[in-house]
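First up is the structure itself, then whatever we jot down about it.
Every protein chain but one is kept in place in this view of the complex.
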Amino acid sequence: MNRLLVDDILRNALTEDLGGGDVTTELLPEAGRPATGTLLAKAPGVLCGAGIAARCFTLLDESVEISLKLEDGAELRDGVEIGRLRGRAASLLAAERTALNFVQHLSGIATLSRRLAQRAAEHGIRIVETRKTTPGLRVLEKYAVRVGGGYNHRYDLSSAVLLKDNHFALSKLKPGELVRRVRAQASHALRVIAEATDPQLVEELAANGADVILLDNFAPDEVRWAVRQVAGRALVEVSGGVNEANLDAYVVPGVDVISIGALTHSVRALDISLEIEPR
Amino acid sequence: MNRLLVDDILRNALTEDLGGGDVTTELLPEAGRPATGTLLAKAPGVLCGAGIAARCFTLLDESVEISLKLEDGAELRDGVEIGRLRGRAASLLAAERTALNFVQHLSGIATLSRRLAQRAAEHGIRIVETRKTTPGLRVLEKYAVRVGGGYNHRYDLSSAVLLKDNHFALSKLKPGELVRRVRAQASHALRVIAEATDPQLVEELAANGADVILLDNFAPDEVRWAVRQVAGRALVEVSGGVNEANLDAYVVPGVDVISIGALTHSVRALDISLEIEPR
Amino acid sequence: MNRLLVDDILRNALTEDLGGGDVTTELLPEAGRPATGTLLAKAPGVLCGAGIAARCFTLLDESVEISLKLEDGAELRDGVEIGRLRGRAASLLAAERTALNFVQHLSGIATLSRRLAQRAAEHGIRIVETRKTTPGLRVLEKYAVRVGGGYNHRYDLSSAVLLKDNHFALSKLKPGELVRRVRAQASHALRVIAEATDPQLVEELAANGADVILLDNFAPDEVRWAVRQVAGRALVEVSGGVNEANLDAYVVPGVDVISIGALTHSVRALDISLEIEPR
Amino acid sequence: MNRLLVDDILRNALTEDLGGGDVTTELLPEAGRPATGTLLAKAPGVLCGAGIAARCFTLLDESVEISLKLEDGAELRDGVEIGRLRGRAASLLAAERTALNFVQHLSGIATLSRRLAQRAAEHGIRIVETRKTTPGLRVLEKYAVRVGGGYNHRYDLSSAVLLKDNHFALSKLKPGELVRRVRAQASHALRVIAEATDPQLVEELAANGADVILLDNFAPDEVRWAVRQVAGRALVEVSGGVNEANLDAYVVPGVDVISIGALTHSVRALDISLEIEPR
Amino acid sequence: MNRLLVDDILRNALTEDLGGGDVTTELLPEAGRPATGTLLAKAPGVLCGAGIAARCFTLLDESVEISLKLEDGAELRDGVEIGRLRGRAASLLAAERTALNFVQHLSGIATLSRRLAQRAAEHGIRIVETRKTTPGLRVLEKYAVRVGGGYNHRYDLSSAVLLKDNHFALSKLKPGELVRRVRAQASHALRVIAEATDPQLVEELAANGADVILLDNFAPDEVRWAVRQVAGRALVEVSGGVNEANLDAYVVPGVDVISIGALTHSVRALDISLEIEPR
Partner (left out) sequence: MNRLLVDDILRNALTEDLGGGDVTTELLPEAGRPATGTLLAKAPGVLCGAGIAARCFTLLDESVEISLKLEDGAELRDGVEIGRLRGRAASLLAAERTALNFVQHLSGIATLSRRLAQRAAEHGIRIVETRKTTPGLRVLEKYAVRVGGGYNHRYDLSSAVLLKDNHFALSKLKPGELVRRVRAQASHALRVIAEATDPQLVEELAANGADVILLDNFAPDEVRWAVRQVAGRALVEVSGGVNEANLDAYVVPGVDVISIGALTHSVRALDISLEIEPR
């Protein structure tokens, strides 16, 4: 990850929560005393963002000492200690909520990512997220998907070409012609992905040089048919409406990638807490 | 809402998704032609963020024309048209995903907020979110809670005093003494909220001037007892582990506020799409 | 205080004064040699911003060593040494003016704050600033008021509800009705303050749930009457036209708070200098 | 002035005051209705920042209409109307305090600047500010000095060379040698100013090529002597301890410039208000 | 291009040149009068950045009217009029230098890009830039390459995988193994490019799944041999030491791409001027 970008995200979040300052802690007579914070899992899942959480504290107060027992990717269960922080009570209290908000959110993504990725991996299929990420947190959410065992789709609009239904609808060219033209014009450093909203389009896209064919909202049977039709000329990505409940139906041999928006657009935070005591 | 802050959030999100630019659309021969985008609900819920989504387009290209049919707070069902955009195809395509990410996320919050708020409102109780908001999106998420019929808790660490378990654990003073001291020192413009992690603390907090007593992880029976004990000396807020499944048990007469972290920390995006066609 | 916010303010000020760089010092043959700077008070007053001034130097050059003899809140008189800095001459010279601008301004506020706060404190009344702060420096100016012994009013437009003359003028509701409605709708975590521009309004505001009644431009006799009228139903704040000359007239028993705009809008800098010598 | 820089300052100030949003106005049923705001002088002085104040409103809401009756530099007296704003009540209320904070502060500077500049101008002497400006507001404060009839000193550390006592103390060269060396090395586009902390230095500085000789803390007699000694070889600037009370003593023929730190470091805000009514 | 990113670059450049403001123009009695500026080519080349230059003026003063006669990509010769600006003299003067700096730099790139691209295009080969762009201007420089008829290499470190000599040197795996492993792990949306610093590596890279093989500092004969060896299994990119003088030697049939760092790291500005007259 780009550390400078991550630090900007953390600083922004810290200052969002601090506003003019932590008025409660400033009134606490013991605010300046040393304290210890213990980061504890309160539910089973996959840890993600332990270093991010720790960084929240050190960005606010570089004298806070961090010792993490677990690394991102570790399996958590209720009561497991993730790590400890030592520093001024005021610093631990001021960054607590922001740090927890990050680690809970990212662990939520990693937890779901691992559940789905494991089921798909048995069949040599990758689970990837989509661009339906939380605004402002993309770099972190993509990291959480990887921590969970998933893979990443394109980072942003500039890092791969992806012709979708809206592009085809706007173009006067036939889909195959558009794919051919775009592939011929696109940077040699970029892949060209083409979305098939209908099985009838698959052959046209595959024959015209798409590197990846994205099957959008295909039924499982249609996916099976499309895999045979593409016959290795392009990678096959399944997308649209796949979720935890119906994933198994889409784990079709020959599929390379299944992209799942819910990995990042409908995150369920993992319960993690910080217990602070005087040292 | 602070419009300048909101614009910063939207610009940041747009540029996160655009990177160097939309390489797909730049290769589309029709990129410069006029197009129409229709914002459509794909699932039932409460609309929130229609204006936010529209602003994404105009921040990128001020010549995009917006006409919204529905306002935030409207009930949606699958197929309902929310509004239309007219402008250069390239502009609609470039802002599409970011705009949808906002409106889907915020509508998800508003939808849950309304479901919960309505159940509580019948008993004169407010539903509020907590500080467990998505980093960087707090101002928008709090707005979404209000759109759904909920109310807001304190905005940040500087806008109310809230003594929690960690503060009491750090202090050498007894909880009641700490509340009394903090209330005496705190700004006259701020409320002082005190968290009771145990029923035994309720009387001590109420007797020492807390404006709000937050009952943390109390069983419903304990809540009922606490309401009687406080007897109007402070507002009563119930918090910790309340969710959609167990809300009814906490809708206890005399409770003023129920705060629910899941309103913002475990959001389920509402499905909304944009269909773009040549005009 | 929010340290990240404070650092942003300091960096912005340093770069405002540095522009492309310190062209004088860059021409000094001895720019790179070690030097000592002594921070000296040149007039009596209350020190505020010693740490802020020190931070200016370390933000520019983290190798500058600071040793402060006095802490914020200390009484100063002409010639008193506040602290010493050791580091590259160029670093001391580059940050000197900015550091002094902060400490002189903040000490000016703390000095007046203490003078006023002490006179009011004898009667159990607080002195607070208003929102008439210097644009961009609010967080620091409010800190300076506290250092001087004053208290703070609301931090910003989001941290308390305050109905002023302009709100009442715009509303079709009667003042009391507006207060009642706003109190009923406002966040339970926020106080509601209502401004009485006329003694006739006091009863109406007190009867409808205002947490604080702000008596705007009341004569001392009117203040005395209002205190009796409110009779403990709300806190009483006196505001408008109170200054060092007439403060005693407003120190009326039963008043809780006196807010004084001049604390921050008409600051008189305290004279503090930095003497730099080769080490 | 650099308009982009000014807009950044205003946006920063607006968001400092707005925080998450104006919670009072959001609760006002009439927040969306059209209103008129009248900017009124409440005390005699010189107007400065009318356009800056107006810009605060349009940055927040570009539909606010401004009509200014007076321009910066106009003489104000109690009750004079400066201009009117028309727009949504919520927009007028949200930007009111920030706009007033700017115009009151800048008018305070312009008012003092005019008083001093007029007295000096009769003798062909300029009044200028110093670098003792309020952190973050330099560009505006220098503008206010000009509006009042004063002139500006160097903008920042990069826009003129100024050898002060601290530079001389650090250097192994004699003052005259340092001036000569620095003049020889400095950019041909920059002036070199040298501070004389002692009358004995004046000849040495003048003989070695300083463009301006700054007489620091000289008694009036010493100033007169120095003017004769410099004899036109350099401009003569008087600085240090000059204020409204003793200015006349320093208005010595042959002096070119008197620099006064109090112009910007000890500003007395001019009372200006905004009255908002439903339109 | 990402317009928000471009606007940030332009604003930053304008404020870099303006500092506190344009002190010359502020002293010009005619600063506020209407004026016309004519953008004129002073040398032959390819226009790039006309819209960027125009945007500099409107960012500073939105009332400046622009009428461009030529679009980016147009052939220029000495004396050709590119377009006209009408607006306040002060606005034209303030943005002049920054606007010219952009259009001269970008036209310099486009001019060289066209010269090289045309020679290569006859043989079906693309000319692309490298990541040796001017810090802070990448998005604009890549645009200028396209305007000249060149194509783009990867945008940044996140938009393609590129294994270079330094990666191979660090890895314990053999080059072919590293390529295979990385291709297997990389996002399906990204291409994998592998650099061959030696002809002996070509087969190993081609056999292990590289999408593009980058021949670094190969002699023309080695390039010819490598093309035959790769035999269509990957795209072939020639890089390292290719310049205008020796380009023809590298225009080898079967090469797909030639990347040239000098396109952006050694730019020769194209002479373009702005003549301003009173209207």
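Per-chain residue numbering starts at 1, and chain names A, B, C, D and E are given in the order in which the chains are listed.
Please note the rule applied: contacts are C-beta pairs under 8 Å (C-beta built on N, C-alpha and C of every residue); 3 or more make two chains touch, one makes a residue touch a chain.
Note that the structure is predicted; figures quoted are calculated from it, not measured.
Within the whole complex, the absent chain has one touching residue among E:Gly108, E:Gly150, E:Pro175 or E:Gly209, and that is E:Gly108. Between the chain not shown and the residues E:Arg33, E:Arg77, E:His123 or E:Lys174, the one that touches is E:Arg33. Contact with the omitted chain, checked across D:Arg11, D:Arg55, D:Arg97 or D:Arg126, is made by D:Arg126.
Of the options E:Ala13, E:Leu47, E:Ala196 or E:Val251, the residue whose C-beta touches the omitted chain is E:Ala13. Of the candidate positions C:Leu59, C:Ala121 or C:Ala169, contact with the hidden chain is made by C:Leu59. In the full complex, chain C makes contact with the omitted chain through residues 11, 14-15, 18-22, 59-61. On the side of chain E, touch with the chain left out of the figure occurs at residues 9-10, 12-13, 16-25, 27-30, 33, 35, 89, 92-94, 96-98, 100-102, 104-105, 108, 131-138, 155-163, 166-167, 169-173, 178, 181-182, 185-187, 190, 261-262, 265-269, 274-278. Not every partner is drawn; the one left out touches chain D at residues 2, 126, 128, 151-155, 158-160, 162, 187-191, 193, 211-212, 235, 237, 256-257.
Everything that follows uses one rule, which is that only the chains that are shown with their structure count from here on.
In terms of their C-alpha centroids, the spacing between chain B and chain D amounts to 44 Å.
The set of chain C residues that touch two or more partner chains comprises 2, 19, 138, 155-156, 158-160, 162, 187, 190.
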